[in-house]
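With one protein chain removed, the remaining protein chains of the complex are shown where they sit.
Each chain gets a letter, A and B, in the order it is written, and its residues are counted from 1.
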Amino acid sequence: MPFQLPAEVPLSWYLILSAILFVTGAAGFLIRRNIITVFMCIELMLNAVNLTFISFSNALGKVDGHIFSFFVMVVAAAEAAVGLAIILTVFKNRATLEIDEVSSLKL
Amino acid sequence: MPASFMPSAQELMRFAPEMLLTLAGTLIMLLEPFTESGNKSRLAWLALGALLAALGLTAVSAADPGPAFSNMLLIDEFGTFFRFLVLAVGVLTILISTHYLRSGGHESGEFYALLLFSIVGQCIMATANELIMLFIGLEVSSIASYVLAGYLRDDKRNNESALKYFLLGSFATAFLLYGIAWTYGITGTTDLSLIRSALLNPASRPNEVLTAAASAFLFVGLAFKVSAAPFQMWTPDVYQGAPAPVTAFFSAGPKAAAFAMFLRIVLTGFEPLKKEWEPLLWVSALATMIIGNFAALRQTNVKRLLAYSSISHAGYVLVALTTHSGPGAAAAMFYLAAYCFMNVGAFAIITHVARRDERYVEIADLAGLGTRQPLMAGLLTVFLLSLTGIPLTAGFFGKFYIFKVALDQGFIWLAILGLLNSALAAYYYLRVIVVMYMEPAPEGEGELPAPAAGVLAAAVGSAIATFFLGLFPSSLLDFADKARRIFN
Partner (left out) sequence: MLETLFFYAFAALALLGAILTVTLRNAVHCAISLIASLAGVAGLFLLQRAEFLFAVQIVLYIGGIMVLFLFVIMLVNLDAAARERQYHRQWIAGALSVVGTGLIFAYFLTRGAESLKLNEPVPAGPRNSEAVQMLADSLFREYLVPFEVASLLLLIAIVGSVVMAKKRI
């Protein structure tokens, strides 16, 4: 019997995909050393959250989820502006963006 | 759904404190370029006035409780309590920070504007009854806080504090949001009251595994924000690196608001899942107390010591939360109020002793304070004794109510371990007092200037609040008790 593609993509596929994206982002956050890359991993996680919102919203037949992911994007934009400004000041004062080296405070 | 786009006057009145603070913050930003650099404290007075007016408006709006803006906000006694608390913390923070900023030549309107905006976020966190509203309030509070942490941007310690706060805060936000997304998926709503009814309804009771996953993600996000174990590791670095008045603010305002959010989520929306949440909270409460207290024992930097102590205090509040009961919520609220005043008071004195550029923040630098400045030493002693939980102070009744509730609700082991922990905590608080009174002042350090009026006012005000809550605890407890009825 040949492999049959489903006519409609089930909700769980979207959810599993978003879970994988989220975990990939979390992994990157924990293992990368470059601060900008670490920040990009957070964006990846937020993006996975948006996918989850939209998928549920579509399955529930409501528009609320669209609004939530819209707010998540606004917040992500605000976070990016402030975060990148902070990263730039760190770079100006230390000339490095390796996260291990930003540790003058005691651990 | 309201028929028109225009909100009613009643709704606007319920949201008035936040609107006033936003306007005041914007006004400060507009006036900033027209204020000469010597006159920036006028902006501080404006911010102070706005906060006091917002306190008044909070009292007015408390007279007419109810939902606002399609149930996004719920103005009830619980929200009013936390609104009062974060506004009071804001007043104290401004009093502490003016002199600190002026002496370093850093005073500017942005600081006060960001502080007001952050407080707007915290007020929203206290009154929001919907997860998205909570999330936006949290972000308003957090993003303003990230900037405040790195406010002296040429100081490496400030940079590092801001960076760590920002990265770990955003990481936590992502977890919280993922939890919200799953909650939305399994219940079809983000309104906390509707989540509760969806979880209670046996016909539509969602899959247990999925609710557990949603709860776990929410817990991770919330635990980060209140710095509960095992997600407390950012706290010491952020608190140590940020400017001292900002640390005072962080340790009280955002924390109280985060607990308000935590309490509301756990006790309303997720109340049907209390059996599932209980072990999670139990372990986290115990671990938070132990990690906070044991790490504090080894500290030599006062700011770091107080950072670990604030972690352990979060642990005590979590003990109250673990009981999942109305009295537990009242005990947590009382404790948070007591904690805010004593902690901000202690940081006010630290700000004074640290002097310009925060060169003197080691415990050893406090040596001889008892003879050099008896008033300051006396006030710090009051705050430290209250943090220890000595009778006659607010801290004593705070701990007493929490452990009493824990015993009443059958959490005997948690209460015993918590009591042992607070006995351990006495060691490091008393060590600081001993250094202040028993050790001679270090040589050649220069004269410690007289405290600035603002710092003195903040410290004396906090001390009065600490004693008042210690002598007449029922005044506040009655209010907290009324507020917690929304949870039953």
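Simple rule for what comes next: a residue touches a chain if its C-beta (ideal position, glycine included) is under 8 Å from a C-beta of that chain, and two chains touch if they have at least 3 such contacts.
On a predicted model such as this, the values are computed, not experimentally measured, just so you know.
Trainee: From the list B:P17, B:G90, B:G137 or B:G345, pick the residue that touches the absent chain.
Mentor: B:G137
Trainee: Among B:R83, B:R153, B:K255 or B:R484, which one is in touch with the chain left out?
Mentor: Candidates B:R83, B:R153, B:K255 or B:R484; residue touching the omitted chain: B:R153.
Trainee: Could you pull out which residues of subunit B are in touch with the chain that's been left out?
Mentor: 1-2, 5, 7, 15, 22, 26, 29, 68-70, 72-73, 106, 108, 110, 113-114, 117, 120, 124, 132-133, 136-137, 139-140, 143-144, 146-147, 150-153, 185-188, 198, 204, 206-207, 209-210, 212-213
Trainee: Since one chain isn't shown, list which residues of subunit A touch it in the complete complex.
Mentor: Against the missing chain, subunit A presents residues 5-9, 11-17, 19-21, 23-28, 30-34, 36-37, 39-41, 43-44, 47, 50-51, 54-61, 63-64, 66-67, 69-71, 73-82, 84-89, 91, 96-100.
To be clear about the criterion, only the chains that are shown with their structure count from here on.
Trainee: Measuring from the mean C-alpha position of subunit A to the mean C-alpha position of subunit B, what distance in angstrom results?
Mentor: Whole-Å distance between the two chain centres: 27.
Trainee: Per the contact definition, I'd like the list of subunit B residues that touch subunit A in the complex.
Mentor: Touching subunit A from subunit B are residues 132, 135-136, 139, 143, 146-147, 150, 153-154, 156-157, 159-164, 166-167, 170-171, 173-174, 177-178, 180-182, 184-185, 188-190, 236-237, 240-241, 301, 304.
Trainee: Note which residues of subunit A are touching subunit B in the complex, please.
Mentor: Within the complex, subunit A contacts subunit B at residues 15, 22, 25-26, 29, 35, 38-39, 42, 45-46, 48-49, 52-53, 55-57, 59-60, 62, 64-65, 67-68, 71-72, 75, 78-79, 82-83, 86-87, 89-90, 93-94, 102-107.
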